[in-house]
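Below is one structure, written out as structure tokens; the observations come after it.
Left out: one protein chain. Kept in place: all the others.
Right, chain A next:
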Amino acid sequence: MSTVAGEMDHNDHHHHAPSGITRWFFTTNHKDIGSMYLWFSFIMFLVGGSMAMVIRAELFQPGLQLVEPHFFNQMTTVHGLIMVFGAVMPAFTGLANWMVPMMIGAPDMALPRMNNWSFWILPFAFAILLASLFMEGGGPAFGWTFYAPLSTTYSSDSTALFVFSVHIMGISSIMGAINVIVTIMNMRAPGMTYMKMPLFVWTWFITAFLLIAVMPVLAGAVTMVLTDKYFGTSFFDAAGGGDPVLFQHIFWFFGHPEVYIMILPSFGIISAIIPAFSRKRLFGYSSMVYATAAIAGLSFIVWAHHMFTTGMPVAAEIFFMYATMLISVPTGVKVFNWVATMWRGSISFETPMLFALAFVILFTIGGFSGLMLAITPVDFQYHDTYFVVAHFHYVLVTGAIFSIMAAAYYWLPKWTGHMYNETLAKWHFWTSLISVNVLFFPMHFAGLAGMPRRIPDYSLQFADINQIVSIGGFAFGLSQLIFLAVVIKCVRGGEKASAKPWEGAEGLEWTVPSPAPYHTFETPPEVK
């Protein structure tokens, strides 16, 4: 045992009094908080996933079998809200908590007490949201986009709970984003200039700015819904001089940057994993940084492509169509750079790399269907059909969630000090990959044939396709239990991981032992 390790233990005792459950309540340690975020997000993933199972079970056959339409609507709504705000966003915040300080050579996040708060208000937000499902009249049933007047005139009495839970989620994300920005700006190790930061740090830096720019707009939108419903204002009520279309503008002004909030950190993760398993440096580092910034900037001027069918003037439709298509340029740069990184690399196919490769291909498919949706004249056909559902599940499930899985496998040895079970992980990957395509790919065809989204019943011609989709859905849901098993096994034991278990990996996080000690980089490393 080296003296270094001895000192480390000593420091642990010195700095950290609380143990047991209070450790988790009162912790200000970025690794503890990161782990809590990741576990929370995984639990929410399973909760939101079981709602998806209810949806797919109901849609297994035409007609109404299992649930009432009103309950079905609550399932689609809460599934969306949970997956967006409860699964994907907290998973990224958890990864940022764990990895950003270690990647920039900082001892912790800049604002550790606020970090504790921003995590611990989240379970309350989701407790409120989920509890509203058990109220008389049911929970939110207006879609995760809560369009007025569905969320105002026609919503159930529990809408106030939905509004407050979104407020809390927003406050949590804003606090998390401020923490990330301050950490990155003020706590980089000496020599860690902005253009030396790993791309995961860069993409999160830009994401954090998107968060503080648009989460307040969401807070404003839900507040207007609240006052329209309960206090007699008419922001969105035409009878009082308001305009329901205005709701869509405000919502999507938040909503479009939001979808990039859910994908930019993925780009950072993939940009770490592909070079590591190709044993080559990332191709076009600075173009990756600029492409990320360009995507973030463009995200503010494309929101109305969600609203082509609201009767916009042709000039506006054309503007939003071209602006949207422009986003594929920086995104194309990224895909090109990933492929160029692999070109002539010495590639090995461990599970993180498999998920990263699946990400590149399947996310690109999601991008292509996005381009199709951007074409105004054909969007009138695709709008509100299963084609849209297929599109955003390709970018969110095989995009964001696959990248989170890739990140988990990539950094699990660093977090736990053990190697995960590669065989089981490969089973998880292959079952997920096959089932996710059985689940989402046929949805494109159902949508093109005219099947509307958010409907509990459908006409007979869609029966076969929905049966296939549902089977894919159940298989994908079950596959995620393998992931849970892999993680639990890895936390409990397994082959000892070295400080740098991936030979091609780069970055400061691999210079500390595995598992990462409770406190890292108390003396800042020197970055050359």
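As a convention for this text, contacts are C-beta pairs under 8 Å (C-beta built on N, C-alpha and C of every residue); 3 or more make two chains touch, one makes a residue touch a chain; residues count from 1.
The rule is simple: contacts and distances are computed from a predicted model.
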Name of the absent chain as recorded in UniProt (options "Cytochrome c oxidase assembly protein CtaG", "Aminomethyl-transferring glycine dehydrogenase subunit GcvPA", "Aspartyl/glutamyl-tRNA(Asn/Gln) amidotransferase subunit C" or "Peptide transporter"): "Cytochrome c oxidase assembly protein CtaG"
Option touching the unshown chain, where A:83, A:174, A:291 or A:327 are the choices: A:174
Residue among A:84, A:221 or A:276 that touches the chain left out of view: A:221
Contact partner of the left-out chain, one of A:52, A:81 or A:250: A:250
Contacting the left-out chain in the complete assembly, out of A:127, A:238, A:329 or A:478: A:238
Given A:212, A:326 or A:372, the one touching the chain that is not displayed: A:212
Contacts of chain A with the absent chain, listed as residue ranges: 110-111, 153, 174, 177-178, 181-182, 185-187, 212-221, 224, 235, 238-239, 243, 245-246, 249-250, 253-254, 310-314, 316
